[in-house]
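Removed from the display is one protein chain of the complex; every other protein chain stays in position.
Here the chain labels run A, B and C in written order, and each chain numbers its own residues starting at 1.
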Amino acid sequence: MVQQLVANGIIAGSIYALIALGFALIYRTVKFFHFAHGVVYTVGAYLAYTFTITVGIDPLVSFFLAVILAGVMGLGIDRLVYYPLRRQKASDLIFLLASFGIFIFIQNLIQLLYGAQILTLRRGPIVEGHHVLGTIITNTQILILVTSILLSVALWLYVKHSKLGKSIRAVSDDPVAASIVGINPERVIGLSFFIGSMLAGAAGILISLETNLEPTMGFTAILKGIIAAIIGGIGSIPGAVFGGYFLGMAENLGIWKIQAGWKDAIAFGILILFLLVRPGGIMGIPTERERL
Amino acid sequence: MSTILQISNLSKSFDGIQALNRVSLDLPRGKISAVIGPNGAGKTTLFNVLTGFLTPDEGEVSLGGKIIEDMRPHKLALLGIGRTFQNVRLFAQMTVLDNLLLAMKNPKGVSLWAALARPQIMQAEEHANRARGLELLELFRLADKAGELAENLSSGQSKLVEFARLLALNTDILLLDEPMAGLYPEMIETLKKTMQALITQGKTILFVEHNINVVMDISDHIVVLNHGQKIAEGPPQEIRKDEKVIEAYLGKRQDASA
Amino acid sequence: MDYVLHIMVIASIYVILAMSLNLIVGFTGLPALGHAAFYGIGAYTSALLALNFGASPWIGLIAGAITAGLLGFVISFPALRLKGDYLALATLGAGVIVYSIAKNWVAVTRGPMGLPGIPGFTFLGYPLDGVWAYLILVLAFVGLTTFVIGRIVNSPFGRILKAIREDEIGTQAMGRDVNYYKVMVFMIGAAFAGVAGSLYAHYITFIDPSSFTLMESITILLMVVFGGLGSLRGSMVGAVILVVLPELLRFLGMPSSIAAPLRQMIYGLLLVLLMIKRPQGLMGHYRFK
Partner (left out) sequence: MPLLEVDNLSVRYGSIKAITDVSFHVEQGEIVAIVGPNGVGKSTALNALSGIIESNGGLITSGEVRFEGHNITGFKTHELVQQGISLVPEGRRIFPRMTVIENLEMGAFTIKDKSIVNNEIQRMLDLFPLLKDRTLQQAGTLSTGEQQMLALGRSLIIQPKLLLADEPSLGLSPNFVDMIFEKLVEINSEGTSILLVEQNARMALEACHRGYVFEMGKISFDGKKDSLVNDERVQKSYLGK
């Protein structure tokens, strides 16, 4: 029982980590809560469904396409909505509300186009999983875990070592200083939206291999992603991964003795606790002190 | 000369910088004192600690001989230490008169109960406060701006309204953070006269200012900070000749070291 | 005709919700995203008292206001430490927790099955079972809310709230204890939302957790933002328009599988456009800082 909960926690954590990663990457450069990140995740899943099931393209090719398009969509949201707000020097709350608006709009657009019914990407019979250390793990779950870890490591390496990745860190540290050395902060913001949104799209596709697609799937996902990012220390990449797994485990072990319906309450309880006690998160970058 | 505010061994560091380093000073009652020093000397930090917006790492402040225990900003304001801010903090989307009314004591009218059930009592008090607010604005010839939103004022007018608001708060000690910055020469003269008039009414002023001519002109006492430490203290004519002060401002004299 | 009156009752309940949220968000500048929690707790308190103890809806309404107010007291604590996005997220989280309780504490709330058969209001022994009668009752509470919140925001007390919205540090420098006002505002706003919840429960006679979701909180917030932060009249107009507008879709003969998402799409688009073009809303002057 406990082993199975741990295993479930790790799988859930893999997905949370991916969403939190993209969210954190974007947060680093723009410093507001891109809530609509959740709907990019949904779109990723529905695009993959459309390409594989409706159009009938090879799954691997269609997943690849869906991920790229999710990235383009994130970039589009930034240019269309956030860029004008940045020009107006709007407050964080205005960004957040606008982000809610985008989320609601696209989620319901999906509902209109695909209907509210549950769709599935899975084909063929359900294969029984492998028995590992007293738990049952399916091939899909192994795929989720491995992909999540690979993408996390790839992103970490990219940001740590590539020139463009470093420019993301530079803008994150100090956008003005970045422009002093000749970096165009707007381009870096665009880059972070593109990469971050691809990660969200990938997470959406992975989860829809495991469970079903619903238009509202992005909602809980982004909330969990934000919580994971905050637990890990908002903006930190290893922190986001850690936060994702921590949250996945906490939720699943939390329901050991109580019903599964309390997962969300547990997640938000942890969030509020963190916000009040340790707002910087575990690997947090200290937020700049408010100056008088 | 009696001391109204006694500051002893105040230290504060943040972001790895020692912004205040064991600063002690006695603020003489009923005088104008100035804090000067180059950029980053710790002047504004000193103000922020004295008004409770920053908690000191060590040291204490006593008012009228008694150590202040509760250093929360609103408590200090009620105890009689009022301030203005370097970047003028008016309530931008409220009228000029409302800005002043916010500072005034209204023991009867500010409660929720008064708002709901006793509007007439509230109104009477409100009436008196309004009259007093207009009077204060008139001091700076700004009474005609009473109904204007604060965000529509020029920078000079904002400064004066913030000063008038501090007078409405009616504290014994006034801490002014760069009161002259952004003012026209005529306005500077008005403000200087007002500061001197306040002293004759028994108020005590401590101010930070970059306009050195004003500082030298109206201060009874000058404290010089550099790198968070007090490097000199005394009347204007002494401060101006103090080699340590000159060095803090202009740098080391090259020929002297050679 | 009854349909029109029904829409008016619903719109009036949203007017109360929007005005009470406006007190917190628009007048005091605290971004609260969990208003549906107060609304829900008022509804559940009132309904459970009536169903389990046969309490009069009037008692339930008062009890609902009190429990919601107490929840407001609890939720105000994050507001003392957090600002901006973080406060929004914490209140949103509190809303989700309350929703989870309604959904999972089956022994008391019957969970997703909801509470059917909630009795209606009576007045001096006469049941208010016609829509007309109920509309008058709800409008009376709209009047009460307008009176109380109107008095508050137009008093010296309200002036301090607006000062907090403008600049907390400046307000403290004026000798005002900002924390006290924040707690009070959350309690009052929550209490009125509780009243709205009670009115809703006894009107519809059935409640379940789906009426008190985060989406509901966002809808109420949209009404406030759309009408104008810091404008009570704006909240009235905002609530009425956003309740009536989607109903028009139904008149165009759209099936609800299209009308429902279309309505949400309109809300979403409106929110985005407002933020870009007119963040102060229809009748407001205040802009989020």
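The rule we apply is simple: a residue touches a chain if its C-beta (ideal position, glycine included) is under 8 Å from a C-beta of that chain, and two chains touch if they have at least 3 such contacts.
Remember, predicted model here, so these are calculated numbers, not experimental data.
Of the chains displayed, those contacted by the omitted chain across the entire assembly are A, B.
Between the chain not shown and the residues B:D98, B:E162 or B:E178, the one that touches is B:E178. Per the touch definition above, the residue from B:L116, B:M216 or B:I231 contacting the chain not shown is B:M216. Within the set A:N8, A:T29, A:T42 or A:S167, the residue that contacts the chain not displayed is A:S167. The omitted chain makes contact with chain A at the following residues, 89, 163, 166-167, 169-170, 172-185, 285. Although one chain is not drawn, its touching partners on chain B can still be listed: residues 17, 38-40, 153-155, 158, 178, 181-182, 210-213, 215-216, 227, 236, 239-240, 245-246, 249-254.
In the analysis below, only the chains that are shown with their structure count from here on.
The two chains most heavily joined by C-beta contacts are A-C. Chain C has its Cα centroid nearest to the centroid of all protein Cα atoms in the structure. Chain centres were defined as the mean of their Cα atoms; on that basis the chain farthest from chain C turns out to be B. Look at where the CA atoms of chain A average out and do the same for chain B: the two points lie 48 Å apart.
Of all residues in chain A, those that touch two or more other chains are 292. Counting partners per residue, chain C has 169 as the residues that reach two or more other chains.
Of all the residues in chain B, the ones that touch chain C in their complex are 51-53, 72-74, 77-78, 82-83, 85, 89-94, 98, 101-103, 106, 109-112, 114-116, 119, 122, 126, 165, 169.
By the touch criterion stated above, chain C contacts chain B in their complex at residues 148, 151-152, 155-160, 162-163, 166-167, 169-178, 184, 285-287. Of all residues in chain A, only 32-33, 81, 84-85, 88, 90-98, 100-109, 111-112, 115-116, 219, 223, 226, 230, 259, 261-262, 264-265, 268-269, 271-272, 275-276, 279, 292 touch chain C in the complex they form.
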